[in-house]
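For this view, one protein chain was removed and the others were kept in their places.
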Amino acid sequence: MLTADRADEPEEDIVASNPNRSVRFKAILSSIRSNKGALIGFVIVAIFIITSIVEALGQYFKVKVTPYNPLQISVGPNLAPPSFQHLFGTDQLGRDVFSRILVATPNDVGVSLAVISFALIVGAVVGCYAGFHGGLWDEALMRITDVFFAIPALVLAMAIALALGPGITNMTVALMVIWWPPYARLARGETLKIAHQNYIEAAKLSGSGISKIIFGHALPNIALTLLIYASLDVGTVILVYAGLNFLGLGIQPPHPDWGEMVSSYKDYILTDPYLPLFPGLIIALGVIGFSLLGDGLKDTLMA
Amino acid sequence: MNIAGFIIRRLLLAIFVLLGVVTITFILAHSIPGNPVYAWLGRDASAHPALVQLYTEKYHLNDPLYIQYYYYLSGLVQGNLGYSPAKGFIPVTQVISETLPYTLQIAFFAIVISIVLGVVLGVLAARFHHGPADKSIRAFYLAGISSPSFFIALVLLIIFTIFFHLLPTGNAASLSLAVPRAITHIPMLDALLEGNFTYFFSALQHVILPSLSLALGTFGVVVRVLRSSMLDVMRSNYVRTARAKGLTENTVFFKHGLRNAMISVVTLSSLIVTWLITGTIFVESIFSYPGMGQYVYQALLVQDYAGILGTTIVFAIIIILSNLVADILYVVVDPQIRLG
Amino acid sequence: MLDISDLSIVYEQKKSTALVLDNVDLELDKNTFVAVVGESGCGKSTLALSIIGLLAMPPAKITNGKIEYKSTVLTALKPNERRQFRGTEIAMIFQEPLTSLNPVYKVGDQIAEAIAVREQRKGKVKGDPQSDVMQKTYRVNDTEFPSRLPRRRGGTLGKLLASEVLDSLKRVRIADPEQVVDRYPFELSGGMRQRVMIAMALSQKPALLIADEPTTALDVTTQAQVLKLMKDLMDEVNTSILLITHDLAVASQVADRVIVMYAGEIVEDSNVYDMFKEPLHPYTQGLLKCIPSGSKEKARLEPISGTVPSLANLPPGCKFASRCPHVMEICRKNRPKLIEVKPNHRVACYLYGE
Partner (left out) sequence: MENDSTNPLTGKNILVTSHLKKYYPIRRGFNPFSRQKAKFIHAVDDVSITVPRGKTLAILGESGCGKTTLARAITLLAPPTSGEISFDGKTIVDGKKADVNFKKLYRDMQMVFQDPDSSLDPRLKVRDLVAEPCKGLLGVSRSEVDAMVMKSLKAVGLSAEHAERLPAQLSGGQKQRVAIARAVAPQPKLVILDEPTSALDASVQAQILNLLVDLQRNYNLTYVLITHNISVAEYLSDLLIVMYAGNIVEQGPTASIIAKPRHPYTVTLIASAPIPNPWKRNLLNTEIKGEVPSAINPPSGCKFNPRCPYATGVCAKEDPELREISPGQFVSCHNVEKTA
């Protein structure tokens, strides 16, 4: 039905839409505003990002931005239930759980965004190049990604972590190494789609070389698809990173992390079930935020 | 392209991919500073200098890398994945063969639950899209896919075991029951074959929570993809043709829409398997289920490197096999691939 | 047979409302080949979809008028009652023959499904199909009967279907119909697919077949074959054809009557010979002058100047006024009505009366 509708839609209002980039950015913002899910996601993501910036600055300048010192024991009674003094209660050592969750935010959000940005950039360039070049490069890329697809990200990250040793930097590197292949694959597919578009041929006839075509025509035109995929994917990185921390491969105690907190508090589940639940809920909330935002962007921009 | 040719091609590809996986684990094993035997033996290696000496010679670790690669490969082919310090230095292959069947049990039920739940809810969401049913289904699956599987497992544990005492946890079946005689080596299947229903039902009770925790984290992927591809299909020209024929909306939806939309769900199946398999690491350790996932967790705690690399290869084999099944299923549902 | 009176349809978009059909007034008779001609965006596809009842509402909305088929007001029916007219009374084929056939079912099964719909309705509907009773019967017995495709051709129904499917393929002059029934759509060429679409539509014995640009995606020689087939079949199966096309030349070759649309309105309507002997509306005249004939050395083309007005922001007067070489004072103020200026020749233009 849509094709017929479109065929019959008049060529009106052509001038009114999208004159340039800044207006296009405004259009994205307005489409977020009109989509309830995207708006909720946007708000959640904004809260997480602002919190992590504030926390990171606070840690850098050694300013106290948490209600309590997250590492200090016995700021309250041990295993206190949630209250106004301790929003999420205290743990077995009497540390404030809320402060610990806050201080872990820049770690989790930062690692996820760094991994996604790396994967996006490397994947886009590699995939686009392979898509255009074809032949051996393309074949090599496809086979490498085949191999990476066969190993679960978490398991490979575990193995790399054991080889390099645990820690935030090593975990980030491990995740970056395994995260780019799907992006390369996606970029390659999208490139193949637009490679048949005549504007690529027209660019060749205009004397543009392959790098000019990749950076001038191909990447800008596949960027939106990749960005939307990436925004939906941030949640997955958060989940996998939380899993690695749960397994004790990420940040090392006494520094807190969401996944690590769930892991170390899970033994108190019989007596104080809220202890592992709060960090778990925070992880879920972050992932939901990015999912809603990504879904909303997909709905409004791809339609 | 005929089906046989297609499957042969896929098999060759699978072997190639497996070789790639093995190469990666080889590189990882050798990227440990110092003698890779430390990786093979774990951190207890230093306590056993004689063993280190033995393995260094046996695997030619002082020789060039390509010779080591050859011995690594031949060791793998013979089923030698090293010895597991986490399990008192018994061979990793033995640990895997004891624990894998339990993981397969969980994975099987998890796949069934997540596909059934995913397809039913996906169809409902697409049929009543933008309605209240669609919105509540969306909230439900978003909560599911956004929660780490260890979190879902903890929540289920609290609800079903601690508050309501509904389902047992710990172990694969009641410990008072004898494990059935190994026929297929998968205990629940063996119990059925033997007619040992007491064991089967006990095992079923123990398997529900772990597999439900896994399924709740993955069914959302099915819902999401099925819903959106269903909506796409319902806008397609052939659905318009079906409507023009005068078919009822239900016939159009199920016969012309769903069949085509299911193709995209098939492509998802390997992704789902990957997620489920990864999830067993958390879920089994939380429910103390004696599967391979729990072994991975134990191996991590003591840095049992041989165990980690061995299970990595097994995980990869499972995923490669599930990809193969997905490819074959794809051929079955899409005549264009079958005949084109 | 079909009577459309004062039909107006708007597309409601977020920011604007476009009037895609503007007071369309049209009667179709039995056994005629009518072509609706117009350029993209003139509303011809919307008209076709609204007749068969497949227009997506929203965004489309009927603001005025009605469509009446054999004394039933289609536009007043509920969706489920409306469906009973699709296929067996009014059938439709579409522009893209590949995407219009379901890729996962064999073409024979897809035709069988159409025949099954017809058989089911024949069995259940008694009495005068125009009476109210029929509508009630329809409503009561609303379960669709083959819930799945009759894939195995056994049983009475199966045998009936199998022979009818073959007949319908033979009717559209497909070579090797026995083989084609077991083919999937992607195994057939574009021309074959469009023949299958026609076979499927005609197997339901509709009184009206709407063909929405059925040959636009086809090659010239295949287009000729398909158009010829449609023309031949019209008499064979006793149906009317409403051909939607952007090509005046195609219309002149096959149609008995031609309707020219512009910006959501019918501007001219007459039998094909009068239309091409003496086109009355300046738009029709302009369109004919646009068709290149002969070489550039002989004559320069005379394109219609300007562009179609935005349907969301229409001028008060005649929609063609800004492009019309004969524009007058009144054209910019009032909108001309479609009136019969000669026997069976209607035109909406102030050059002719009023």
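Chains here go by letter, A, B and C, matching the order in which they are written, and residues are numbered from 1 within each.
Here is the rule we use: contacts are C-beta pairs under 8 Å (C-beta built on N, C-alpha and C of every residue); 3 or more make two chains touch, one makes a residue touch a chain.
Since the model is a prediction, treat every value here as computed from it, not as a measurement.
*Asks:* Of the listed residues C:A76, C:L301 or C:I339, which contacts the missing chain in the full complex?
*Replies:* Missing-chain contact among the listed residues: C:L301.
*Asks:* Using the touch definition from the top, which of C:V250, C:L280 or C:V347 touches the missing chain?
*Replies:* Only one of C:V250, C:L280 or C:V347 touches the chain omitted from view, namely C:V250.
*Asks:* Touching the left-out chain: which of C:I67, C:V172, C:L287 or C:V347?
*Replies:* Of the listed residues, the one touching the omitted chain is C:L287.
*Asks:* Write down which of A:T51, A:S208, A:T225 or A:T300 is the residue touching the left-out chain.
*Replies:* The missing chain is touched by A:S208.
*Asks:* On chain A, what residues meet the omitted chain?
*Replies:* With respect to the unshown chain, the touching residues of chain A are 11, 14-15, 17-20, 197-199, 201-208, 212, 217, 220-221.
*Asks:* Touching residues of chain C against the unshown chain: what are they?
*Replies:* Residues touching the hidden chain, for chain C, are 39-40, 189, 191-192, 219-225, 227-228, 231, 246-250, 252-255, 272-273, 275-276, 286-296, 300-304, 307.
Here is the rule we use: only the chains that are shown with their structure count from here on.
*Asks:* Most remote chain relative to chain C, going by C-alpha centroids?
*Replies:* B
*Asks:* Mind checking the centre-to-centre distance between chain A and chain B? Centres are C-alpha means, answer in whole Å.
*Replies:* So the centroids are 24 Å from each other.
*Asks:* Centroid from C-alpha atoms only, then distance chain A to chain C, rounded to Å. What do you get?
*Replies:* 50
*Asks:* In chain C, what residues contact two or more other chains?
*Replies:* As it turns out, chain C has residues touching two or more other chains at 54, 94, 96.
*Asks:* So which stretches of chain B touch two or more other chains?
*Replies:* Within chain B, the residues that touch at least two other chains are 237, 240.
*Asks:* For the complex, give me every residue of chain C touching chain B.
*Replies:* 52, 54, 79-80, 83-88, 91-92, 94, 96, 99-104, 113-114, 117, 121, 142, 144, 147-149, 184, 186-187, 197, 200-201, 204
*Asks:* Which of the residues in chain B come into contact with chain C in the complex?
*Replies:* 236-238, 240-251, 255-256, 259-260, 263, 333-336, 339-340
*Asks:* Okay, in this complex, where on chain A does chain B touch?
*Replies:* On the chain A side, the touching residues are 1-3, 37, 143-144, 146-147, 149-156, 158-160, 162-164, 235, 239, 242-243, 246-249, 259, 262-263, 266, 269-270, 273, 276-277, 280-281, 283-285, 287-288, 291-292.
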